[in-house]
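A protein chain is absent from this complex, but the other protein chains hold their places.
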Amino acid sequence: MSANIYHNRKAQWLAYIGLFCLLALVPALFDSPFLLNQLARYAVFAMLAVSVSLVWGYGGILSLGQGIAFGLAAYGMGMTMQMQFQDPVSDPVPSFMLTNDLSTLPLLWEPFWSTPIGLALTIAVPTIFFIGFGAMMFQARVAGVFVAIMTLAMLAAWYAMAYDMQPFTSGFNGISPPMPFEFAGVSIDPYSPTAYLICVGFLAALTLSAKLLMQSKFGLIVQAIRDDPERVRFLGYNVAYYQVIVFAISGFIAACGGLCWVMVVQYVSPTSLELTLSVSAVIWAAVGGRLSLLGAILGAYLVNGLQSYMGDELQDVWMIVLGSIFIGVVLFLPRGLVGLIEDALGYFTGKSETETSGVAIERAV
Amino acid sequence: MLRLVDVTSYYGKTPILHGINIDLKKGECLCVIGRNGVGKTTLMQTVMGLTTRIDGKISIDGEEMTQRSTAERAIAGLGYVPQGRRIFGKFTVRENILLGTFARQGIKAQIPEICLELFPYLRENLDKKAAFLSGGQLQQLAIARALATDPKILLLDEPTEGIQPNIVEDIYHTLVRLNKNIGITLVLTEQHIKIAKSLSDKFIIMDTGRLVHSGTSEELTDDVVNTYLSI
Amino acid sequence: MTITRRSLIKRSSALALALSTPAIFRPSSARAQPWISKNGTIKLGVLFSQSGPLAVVENDSTQVVLFAIDEINANGGVAGMQVEPVVIDAKSDVKVYSEKISQLILSDRVISTIGGYTSASRRAVAPFVMARDHLFYYPTCYEGRECTQNVICTGPLANQHSQDLIPFMVQNFGKRVYFVGSNYIWPKESNKVARVWLEKVGGEVLGEDYVPIGGSEFAPIFNKIRQANPDFIFSTLIGDSDVAMHKQFLSEGFKADKMPIASLTTGEIEVRAMGAEAGAGHFLSAPYFQALDTPTNNRFVEKYLGSKYGGGGVTHYNMEETYLAVYFWKAGLEKALAQTGDIEAITPRMIRDASGGVTIGDEISPEGKVWIDPDNFNMWLRPKIGQCQGDGQFKIIKVADQHVGPNPFEIYPDRGVCKADGLHTPAGAIQKGVL
Partner (left out) sequence: MSVTDFWTPFELNSFLNALFIGLSIASIWLIAAVGLTIIYGTMGVINMAHGELIMLGAYTTYVLQTFFYIPFLLCLPLVFIIVSIFGLFIERTIIRRLYNRPLDTLLATWGLSLILIQGVRVIFGTAPKYVSIPSWLNFQVSLGFLHLPGFRLFIILATAALIFATWYIAYRTTWGIRVRAVMADPDMASSFGIDSNRIYSITFAYGAGLAGVAGALFGGLKTLLPDMGSGYIVEAFLVVVVGGTQLLGSIFSSIILGELASIFSYFTNDTFARFVLFTLIVIFLRFRPQGLITEGMKRR
């Protein structure tokens, strides 16, 4: 059983490190600000896909609400960047508020004067929300489809909120901070290698930590819960506790994605909280392979890359192609594209692929 | 009538039954004996086509059944009284029996007289919700429902389990009548050795998914029982 | 720069690998290239949605830009060079707008971009447009109260819309008004401006309701309207909601002659979508109508609808404003060229600076003479009021006596005045890039 190199932990770590090294080398190889910015966006999408892979592939919780964490963080970052632009004395209130009949800065916005506090809130608020929301769901033993529906309803509620609270969020139009993000006195141009490397750095750090975590005892229990929550419960584990933690970690990752997103696009609007984005993240993870963090990353890069670079003739039918790919993956490749890689590696290096693939689902990579 | 040749049956990828051979003639009554969890119910479900995969051959009246769906088997003449009855509680008695008629050839949606004749209680309570019936009444309903399919072979999984003794007797007589008078082939699993012995023509004993002993009911001696069924 | 880098090195060894290579310290070589090269063509970005919900309107915008470019190229191009449109489908997704604007600026190196229909798309591209000192033409009505140095708007501002419409409606139908709009900034701003005009003529707002963009359930709102019984409804609904409201207006039993809808949005294309029956009798304030009977417009309508781009079957104000944007761009570019003399030296910013005061006369502009305000770079135009007829076309009831100037901060005088170099606040400071 040992032989398929796909299941070899050393080989896996090599593959992860190799991928991130490759990504980190991009600025050295291509001198194109546009490409860097675009790839930085893909890295952000990859973070979202990783968060989906973690919560769904490993935790067995299909959340359609990853956009909540992403969107809340995006607003936090947007507010931080907007306040970096405002001047406390001469121009303390963002322009869109003045035209929404707010003459003083709302209390909600006050903490964002300070960049460190703003950043901390950007990450902490979504994570804490996910802890609370997760605790509410999982302690009630909500599972499966009902988690999907509840996260969907929660997402729709947040969307309506961001949309409606126009004086605080600028509503549908969104907030576009006029200046790039500034940290420790350095302005981070969204097109610069710095911005790109920050995104890739976040992606690498989050993915590798998540992988480490999933190989730990905690991760094994999480995966056991995915396969059979009742059995784990009978063994005396607090299933809800593990589910809440893995849900919160996925929220944390998505929040980091939201933070990086606004750094590279300098814009935040309720579209971050749209259902489409959250479901797209699920699609990326599923196409690449939700049982593997690496697969999710590949899925995000691949789908978005195809979308951007497909010829104009195909743009018309792109959604049809995407939909078909997705249906095909669900029907025939439940392990996604990395499932194919696994089978191929198994074919060359290991035993018969049918045997290994059966095991692979239980022993996700 | 019912023939199983080297049947192995699976739940998921795990084999539950191993190499079962049965040959039953028309009008015979076969009793499947064994301790709990040895595969008696699985055998019934295998014959009915309710397991994931079956290797080997199953035929009814010479007709190949192995690859047929459950519904097709029911139409071909298999009636099924499952363990625990599995009556549709939200349905009325009438609707429950009507369900059986869907497997009939020819006239449907009409309750065959035999079902009500055997169980007068059901005739009087046709519009009662099945959920309100007692255990024995439910068993009667389950048998009536299976009879409505006009079966050639009736599979009964623990027909006397959890039923008060006086009704057990009723059911025993009903089964005798179905088998001896009407000529329906019976396969039943039974814990009561006494009932098994007096009702059936043949028996098989199962253990951990395998057929370990078989014979005519006369051969079902205390020795055999002690050898295979003692704890 | 170094501080960030150092701290990053600590974080990840993978990053250190990349940082050790010198390439990233190279200055971007692209900057030295001219925007327009002498032996090439002039590239113009066209960034509208050809798919998704916004395509309803924006598809026509793409078509009319291509039509105008064809027209310009057939007449000798700009400064003797041919114009090459770089058309990108923004898929009705602000993420795509924000991604593709950088592609247009950095990869395709278009000298300017025309695009957008919603304020959200304008705001999504604005940071990049400003950071790269690009020039973006936003060819439709908007709320104003922005003062950037890189956006030229060729549609009417909120103040230009209602200054004639509100008095006209009050005079003809009565003083009691109900406001209905889509739930975002432009309708809210437009309503604020409309209130100002309403107060001047002694009108009264009975209620104000907003539905989500795309929302189509108007029963609760019509319930309130029935209760308030206004003399007319002032609508700033966009897209689907606008169409749904007009259809339900009919089925709720309201009559256009008793309680007409005065709209800033319901043009020919919307009427086509709702059916002329639902549109008939209501009013629209816009600078342009298909029915405008001038030689230039008749020629424009006939030529456009006859061309391969005219599949939509109607012309409307949004389309005409987009058409003007192309000609404003041409005029601005030519003026900038006249000032510098060297086409390779032209930058997007030069075109913008040269555009102040640029005029397009009757002979080209279907709506009549228009020009760009040299201070805030929005358009001087003559708003018109039309009433929709049974055939889906508008009858022009009133044309403003004279051109009305754009005033992005009209109802926020204490914010300051928008000038070419930024927002001049009352305190004397100059704010740049006010969004």
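Which chain is which? They are A, B and C, in the order written, and residues in each are numbered from 1.
Operating definition for what follows: contacts are C-beta pairs under 8 Å (C-beta built on N, C-alpha and C of every residue); 3 or more make two chains touch, one makes a residue touch a chain.
Predicted model only: the values in this text are computed from it and were never measured.
Contacts of the undisplayed chain with visible chains (whole complex): A, B, C.
Touch with the chain omitted from the figure is made, among C:82, C:223 or C:298, by C:223. Among B:1, B:30, B:60 or B:103, only B:103 touches the chain that is left out of the view. Of the listed residues A:5, A:25 or A:152, the one in contact with the hidden chain in the full complex is A:152.
Listed residues C:37, C:51, C:347 or C:425: the one in touch with the omitted chain is C:51.
Counting the whole complex, the residues of chain B in touch with the unshown chain are 48-50, 69-72, 74-75, 78, 80, 82, 86, 88-91, 95, 98-100, 102-104, 108-109, 145, 149. Take chain A: the residues that touch the chain left off the picture are 62, 100-101, 136-137, 140, 142, 144-146, 148-150, 152-154, 156-157, 160-161, 163-167, 275, 279, 282-283, 286, 316-320, 322-327, 330-331, 334.
Even with one chain removed from view, chain C keeps its contact list with that chain: residues 50-53, 55-56, 59, 183, 207-212, 214-217, 219-221, 223-224, 226-227, 240, 243-244, 247-248, 250-253, 272-275, 312.
Just so we're on the same page, only the chains that are shown with their structure count from here on.
In terms of inter-chain touching, the protein chains here follow a pattern that is not a line, ring, star or complete graph. Here A is the chain whose Cα centre lies closest to the centre of all protein Cα atoms. Most remote chain with respect to chain A, judged by CA-atom centres, is B. One simple way to say how far apart two chains are is to compare their mean CA positions; for chain B and chain C this gives 77 Å. Chain geometry summary: the mean Cα position of chain A and that of chain B are 55 Å apart.
The touching residues of chain A, when paired with chain C in their complex, are 17, 20-21, 23-29, 31-35, 37-38, 41, 90-91, 95-96, 98-100, 160, 163-164, 166, 170-174, 176-180, 183-186, 188-191, 193-194, 197-198, 200-201, 204-205, 265-267, 269, 271, 308, 315-316, 319.
Every residue of chain C that touches chain A in the complex is listed here, in rising order: 1, 3-5, 7-8, 11-12, 14-15, 17-19, 21, 23-24, 26, 28-30, 50-51, 89, 93-95, 98-99, 102-103, 105-107, 118-120, 123-124, 126-128, 130-131, 143, 145-146, 183-185, 188-189, 212-213, 412, 415, 425, 427, 429, 431, 433-435.
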